[in-house]
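One structure below.
With one protein chain removed, the remaining protein chains of the complex are shown where they sit.
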């Protein structure tokens, strides 16, 4: 059988397909998924304190995509440690916690609190959060703020630190390099794209939050390009995210230079999506006579 | 009948729906379209000199969208003046010429050459072009370069100058204000989004040009958001573009603060798309008891 | 929870524009409880699944009741016998039934009638006397099929049965189960906070992971309609904060 294992810094995954943050809960509520295919899982985004989330409607379907504005509803870090981490400790794949803060300090505190908790294998730092200290501008839109968040987390843990990039920037390479320089172990590219949909009956935005994040197949060509740019800009591994529903979709990211991928929206539609992606990647490598995923030829921007 | 006319600076349009640049040729090859519904037309992008364009493949279909990399193939400004402008002079709607340059000077020269040519009613300045003087960075990604291009065109003509914004920026409001300050009469938001698709047989990008511009319904929620941001940032009118196929789609942009819209990819699929959008807008206003398009309530970011 | 490819086996019309579709899905039919729903995927079709209450579940068939309101429902109504959908379910927490109530009313407005045939069967099996109270705009819109011990019709225009809202036509009973447009359910909540209501929300996943289906609670915070709901004690919902989910459409 073809070897689809991947090594991402200090983390060895049995397969290249992870469940994306916010689309898999805390891993406890997805009865259909064939867990054997999971390379890893990223938890729903967590803050220090519990958050109620935004008012509904929170979801709007768009052509080949969906907008969401959940507002990072969640129980807060203490409840996560108490209610979910113990189960993770027994699972056969690593669980990364998706970290969110309103200030640089909050990110650091979260990492410190979670460092060493059994079941927590690493962190995915979500920098697509509004920076309350800077008037709500996203951390991820500014290389300086993105670097400071990365450094704050890095200082407080020896677990793997992945940083999840926002696509809403002029040059993703600049942010990628800034984050790499502060010691990130991997980059995740990309988070959702900001979008809006208008209700013509009320002539107001359909989402109570006005705007939301676009995910799903619609964004895939954009995400492949951004992941490719990020992979070309840094030496650390890049995890590709955005609109993956099939093995072909995932392979586009892998050939574009990603070491692994995450699947989000597709799992809402098909409880077997992750298994199909995993199995299809293995079948492709086999058919193409490529001995292992590490040997898959990549196509970076400079090629 | 409801009044769907719009006034954009010195240009009065009989309806709010224009044909988008590059999707309508020079207006001479679209036999099915019901011209009665056209508020105006933007020509295929023109350079000073003839350009062969990029190698094929130039088109890739994606979920609810398409990538294109045409490379601004065209006959150059002299042939445009000779072969197309004379016909435009007799048409019952204005034709704007989409201007493209490799340097600030080229934009200015183009405007000067076309100013006063019968049939040319105004300009749409495409700043999503690589700035050869600055290592190929797009003019539209940098507020300073975008402003300089606008100023260069503004100085050489008294015709309306519209500037077409790229979506690939961290803050579209900054570019919008920079361009407004140099005397643009209107903004067009937005151009295509950069994307990529990989061929798994060759493990190379499907487009010969590697990357292309994503258009079609997939991008609509992103474009509505950006048009809304642009409209909130400036006082000049904004023309909404991106994924419009139906009257509902167009109305989302209009409610989001746009004065008019452009339809592109949809005309590839349905030769009656522009007429359907135009008629549907009129029907909506009528049904909602809104006397004219100018009275349609808008929903700007600050609302 | 199951996710079979389920073929359409029957389609029948039960009112103007209102249809019942039956899919063969034995495990789902066997497991479905009243008030639960299924989440259907059409291919080719829109991206997300579409939630529908289980209307009936007998002999290996899952029935749903629907009207074409958008692309998904129109696509479902264009299916022909033998065409398959991916049918995920049963999902959610259904109605609670208690023999001690003696009698119940199943109160529905329009499409809200969907979950009640299954509920009526279960209620009668539990020894409850069932009054079927069903309202619509006009006689032609009333669902022609009903189940229970007696029926009360209501129409806004008085063309059949009680003239006015079905909410005003509910007799004295031990308990009320209601389903219909969210504004109608808000009226139910004002009158009978103890009633059980099945609400509609937009859904991403239907399985509890996306948090898209938020139901605002009177006590603060949000529940998931797909997991803790879609059935709630009426008084537990913060009704003004629950959207009514009526999409405006130019062409419908």
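Note that the chains are named A, B and C in the order they appear, and that numbering of residues resets to 1 at the start of each chain.
Please note the rule applied: a contact is a pair of C-beta atoms (placed from the backbone, for glycine too) under 8 Å apart; a residue touches a chain by one contact, two chains touch by 3 or more.
Since this is a predicted model, take the numbers as computed values, not measurements.
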| item | value |
| --- | --- |
| Selected residue (touches chain absent from view) among B:143, B:216, B:240 or B:257 | B:216 |
| Selected residue (touches chain absent from view) among B:65, B:108, B:257 or B:280 | B:65 |
| Residues belonging to subunit B that touch the chain removed from view | 22-25, 29-32, 44, 52-61, 64-66, 68, 70, 73, 199-202, 208, 216-217, 265, 267-272 |
| Subunit C residues that touch the omitted chain in the full complex | 44-45, 71, 75, 80 |
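Throughout what follows, only the chains that are shown with their structure count from here on.
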| item | value |
| --- | --- |
| Geometric centre: closest chain by C-alpha means | A |
| Subunit A and subunit C, separation of their C-alpha mean positions in angstrom | 35 |
| Sites on subunit B at which at least two other chains make contact | 248, 284 |
| Residues of subunit C whose C-beta touches two or more other chains | 250 |
